[in-house]
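Only one protein chain is missing from this complex, and each of the others stays in its spot.
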Amino acid sequence: MCVAVPARVISIDGQLAEVEIGGVVRQVNVQFTPEARLDDYLLIHAGFSLHVIDEKEAQETLALLAELPDGEVA
Amino acid sequence: MKHLDEYRAGPRVKALAEEIHRQATFPLRFMEVCGTHTHAIAKWGLRQLLPETIELISGPGCPVCVTANTDLDLAIAAARLPEVTIATFGDMVRVPGSHSTLAQERARGSDVRVVYSPLDALDLAGSAPRRPVIFLGVGFETTAPTVAATVLEARKRGIDNFFVLSLHKTVPLALEVLLELGEVRLDGFLMPGHVSVVLGSAPYEFIPARYGLGCVVAGFEPVDILQSTLMLVRQAREKKPQVEIQYRRGVTKAGNEAARRIMAEVFAPAEADWRGLGRLPGTGLVFRTDWKCFDAVSAFNLTVPPGREAPGCRCGEVLRGVLRPPACPLFGSVCHPEAPVGPCMVSSEGSCAAAWREAR
Partner (left out) sequence: MKSSSFPWEYIQLGHGSGGRMGHELVEQIFLPAFRNETLLRLDDAAVLPGGAGRLAFTTDSYVVTPLFFPGGDIGKLAICGTVNDLSMSGACCRYLSAGFIIEEGFPVADLVKIVSSMAEAAREAGVMVVAGDTKVVNRGSADQIFINTAGIGFIPEGIAISAVNARPGNLVILSGSIGDHGMAVLSEREGIRFHTTLKSDCAPLNGLVAAMLSVSNRINCLRDPTRGGLAATLNELAVQSGVAIKIEEGLIPVKEEVRGACELLGFDPLHLANEGKLVAIVDPAVADDVLKAMRTQPLGREAAIIGAVQSHPPGRVMMKLPTGATRIVDMPLAEPLPRIC
């Protein structure tokens, strides 16, 4: 329903930030995520940041895979 | 690319697929509500990795597909206004209304520009202050806040030649209508991850409570979708339907309050016309009185006669999950991506376009 991609904050100035994905840089508006800081990964949709990606949750999601019978390869 | 590649790794995908094969010992049918999931499932060939016991069917979550022909005709009427610029996401350009597409209107002389962000559309308006720019506002709760914020920005910058044709739709009530119809037997939902970034997972609680169906809010990479499917399988095995979040790196129970606040400041809920579901109260977004001056419909007195459906097109049933794309008599014969009859074959998120890529 909506494409959104994780991109890293490389500079931030008030409501505007520059984010980078794969070396490509785009200016985005971060008013919905005022907590965003340098090096955070943001979920970007249509030029806006909608969420600061939670690193801990990301790691825990992946850790769950290791509990699968063949998960040690993961 | 961090937060993407980890969720695409072959061994993880394989381990998940194998576990699903072990656990899905009886037939299960899940609906992926979101068109981006439909697209990802096709792009990564995930259906081939699932056991035959699991059927994934697409729901009403491709914004372009659920836009009714009358609304598409409004967009085309806007494009036919003299001396205006239409700014739109690329998704809308080739979708057929009753008689035309934006691509055809552009060929006939309309100024139709593709933008990546509504802010890019605002910049177009700012750079040519005399020429009205009408932004086509399609999308669900993920997109609507970005459009609302752009309208706020327009007022802040004093740009008065920027307008929005708001065709936005909201998801939870539409799911309730779908469930009330009871046309499709389901065993659970893969919930739209990016809508839920804004809404949180709380609005889905009525689904297990009232309909006894599990909901897993899913991310969009292969590992996300398979892990979510596995979670639904487990819920079904344990007969404990509930709302779970697989996409925890992006979604919380509460969602993004700041985004919802701005959306609610600019837009009020209203009736919306859904292809396949009809006119549903409270599932659309119209400008509140304070912001009415940005409304393209009133600013330009846009009116169109009721839209006409293409003869034989059954996109409506496809969007309700009642009809599988290959079962449509038009599928592959007269309707294919090069000559699409309905929007589900045009949009790369449409279930017919996805089925076309997978099935042959």
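A few comments on the model shown:
We call the chains A and B, going by the order they appear; numbering starts again at 1 in every chain.
Keep this in mind: a residue touches a chain if its C-beta (ideal position, glycine included) is under 8 Å from a C-beta of that chain, and two chains touch if they have at least 3 such contacts.
Bear in mind that the values here come from a model prediction, so they are computed numbers and not experimental data.
Listed residues B:V93, B:M231, B:I262 or B:L319: the one in touch with the omitted chain is B:V93.
Annotation: of B:E55, B:D120 or B:E176, B:D120 touches the absent chain (contact as defined above).
Think of the hidden chain as still there; on subunit B it touches residues 1, 4, 8-10, 13-14, 17, 35-36, 42-49, 62-64, 87, 89-91, 93-94, 113-116, 120-121, 124, 138-139, 143, 222, 337-338, 347-349, 356-358, 360. Think of the hidden chain as still there; on subunit A it touches residues 1-3, 5, 7, 20-26, 44-46.
Everything below uses one rule, namely that only the chains that are shown with their structure count from here on.
For this pair, subunit A with subunit B, the centres built from the Cα atoms lie 21 Å apart.
Interface residues of subunit B, counted against subunit A in their complex, comprise 1-4, 6, 9, 11-12, 14-16, 18-19, 22, 33-37, 61-63, 89, 116-120, 139-140, 142-143, 145-146, 149, 171, 192, 194-195, 197-198, 223, 227, 246, 248-251, 256, 258-259, 262, 349.
For subunit A in complex with subunit B, the residues that touch the partner chain are 1-6, 8, 21-22, 29, 31-34, 41, 43, 45-48, 50-51, 53-55, 57-58, 60-62, 64-65, 68-71, 73-74.
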